[in-house]
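Sharing a structure below in structure tokens format, with a few things to ask.
With one protein chain removed, the remaining protein chains of the complex are shown where they sit.
Then we have chain A:
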């Protein structure tokens, strides 16, 4: 869908260095070969991508992941069918290495069965936030070792896809609570699940209402407006922001339609084609997540969310980690109170503000 585009990155193109007079090159130097070098190095090292799907059971999360990556990501088919609903929220994580045209991608998918299924769903987001923070913690511990590895394994969640049930009305309190908390820690892409139960008009109305809800509650979903680098990014991202949340349908079954074999859902009144833009917006989601914004998702996670976590963590002088895998859920900050601002660092008011001598 979207052709290759310049992915925006949360890094200033302004050099923060002494004034640099631009110089004229009179002939061939060969600087642009460095791009090839970068590419070769990247292909050799491979890529990593960690995605988390959050939503109530039965919304088609697992199917969606399988559809996105065109393979059976989960070992067992359709978890939840015939299995008892788990009493507490458990996070299941599975890692795959997939390769396409020489590009190796290590994909980690985290599922959250049992989310929002209990009678009392109070604080059901704690395990999710705990898991996300645990990944940040793991990375931080690796980073502050004296002898550290050449390439720190990146298990941080780069993107969280939130499945909104297709009620057709508006976001529910549970959704709003979770989204408010999630948006401060991770990139969130909300989608309308099982959109085949809504007509096109209902979809549009639902989408507008959800957008309105998000604005009212100051929930900044990906792509965040404050990270647009320049005018091109803003135009592109505005188009995406206009269509968020995408109305998606997932399927891993294939049917014959007009002589072509397509992924779809077969019903008595017709076949819903997953990859047909007229039927659902799955292609938009796939392009956003994989084809155009994957690097950007990783960049924002690394430069913004991880740095925010690190700042909060290193300021907690009374809580010392007791080892690489120790996770302290309780003093996890209830989300840095400031939404990512232009300086892209958590500007939390601290009691002892003369901690500027922390760098020794």
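Definition applied: a residue touches a chain if its C-beta (ideal position, glycine included) is under 8 Å from a C-beta of that chain, and two chains touch if they have at least 3 such contacts; residues count from 1.
Convention: contacts and distances are computed from a predicted model.
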item: UniProt protein name of the chain not shown, from "Septin-10 isoform X3", "Proteasome subunit beta", "Hemoglobin subunit zeta" or "DNA replication complex GINS protein PSF3"; value: "Septin-10 isoform X3"
item: Listed residues A:24, A:122, A:201 or A:242, member touching the removed chain; value: A:24
item: Contact footprint on chain A, counting only the chain that is left out; value: 4-13, 15-18, 20-35, 37-44, 47, 68-73, 94-103, 105-107, 141, 144-148, 150, 229, 254, 260-261, 286-287, 290-292, 294-296, 299, 303, 307, 310-311, 314-315, 317, 320-324, 344-345, 355, 358-360
